[in-house]
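Yeah, one chain of the complex is gone here, protein chain that is, but the others are all in their spots.
Presenting chain A:
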Amino acid sequence: MRKYFGRKIFVYVLTFFAAVTINWMIPRLMPGDPIQSRLARASLTDAGAAEALYEYFNNMFGLDQPLWQQYLNFWVSLLQGDLGISIWNFPTPVTELIMGAVPYSLGLLLPSILLSWFVGNWFGAYAARSKWLDNTILPLGYVLTATPYMWLALLLAWSLGIVADLFPASGSYGLSLQPAFTWTFISSLLEHWFLPFLSLFLVALGGWAIGMRNMIIYELESEYSNYLQALGAPRRLIRRYAFRNAMLPQITGLAVQLGTVVAGALLTEIVFSYQGLGYLILQAIQNQDFFLLQGAFLFIVIGVLIANFIIDVVYVMVDPRVRVQMQGGAK
């Protein structure tokens, strides 16, 4: 057991190191110069001023040092928990920006992923056994998964937001409010949350349902099901076995989804102007904000690794084969 997890953890540490290094490197390969663009916005009348400011910023962000030095500095400050200062949103610290956005991203994505997973699997499992459901819900599922997300989201914002005026089509809480623990604020928060949530829920739902239905049918037609049937086992029992086996890939899928949860939902956040991490990441890329990008990606890497780790643990519990393998390895 210790050997199993020891090996896993070693792999995770290695992955973390590699992923973070790549995250550090890639933004720096982009053409352009974030400081130049920042200064371009200031429209300085004095050429000398631009030069002086350029040097000041370059020095402040440590971009005037050789690359290897920048890389070392990055690890040193990272280990001290310092993600640096955003270039795009100077002088706001990256941690502050990310912390302001993460609750919104989590609040949006966790419920939509979990609910769509539960509901999708439930529908899928039933659909595999019911002709009627298979002919109605499933085609709808196909349509939903095949819909380009952007289009569905815009359609929702337009129909329910602008035409029917049931929900606000943009923002994360009423523009006339300040965050406070009051009913007005919370209801406004929920109201603004609903459309982006619904769009994510709908798009993911179809995928889960189709996946589950296909898995169940596959399992029901597999040899062990036939064997059980031949032995005269009750249908209920066979289905339970099939369901258990069909669940495994779905759990992995869920884990991957949950891992990326902190990345936010980029398109959702843009269509609905919802404040969250996805929007920050897009802006960071567009403005070449190295530090914000690094910070945001760090969260994603950690999220994915933690989710994978949890899945490793869960698998030990739900999949007897892993348990056996683990004990075999421990011998």
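The rule is short, and it goes like this: a residue touches a chain if its C-beta (ideal position, glycine included) is under 8 Å from a C-beta of that chain, and two chains touch if they have at least 3 such contacts; residues count from 1.
One rule holds in what follows: contacts and distances are computed from a predicted model.
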item: Per UniProt, the name of the complex member that is left out, chosen from "Helix-turn-helix domain-containing protein", "ABC transporter substrate-binding protein", "Cytochrome c oxidase subunit 2" or "Pyruvate dehydrogenase E1 component beta subunit"; value: "ABC transporter substrate-binding protein"
item: Residue of A:Phe17, A:Trp75 or A:Trp122 in touch with the missing chain, whole complex considered; value: A:Trp122
item: Option touching the unshown chain, where A:Asp64, A:Asp134, A:Glu191 or A:Asp319 are the choices; value: A:Glu191
item: Footprint left on chain A by the chain that the document does not show; value: 30-34, 36-54, 56-57, 86, 88-92, 97, 100-101, 111, 115, 118-119, 121-122, 125, 154, 157-158, 161-162, 165-172, 174-179, 184, 187-188, 190-191, 193-194, 240, 243-244, 247, 269-273, 275, 279, 283, 286-288
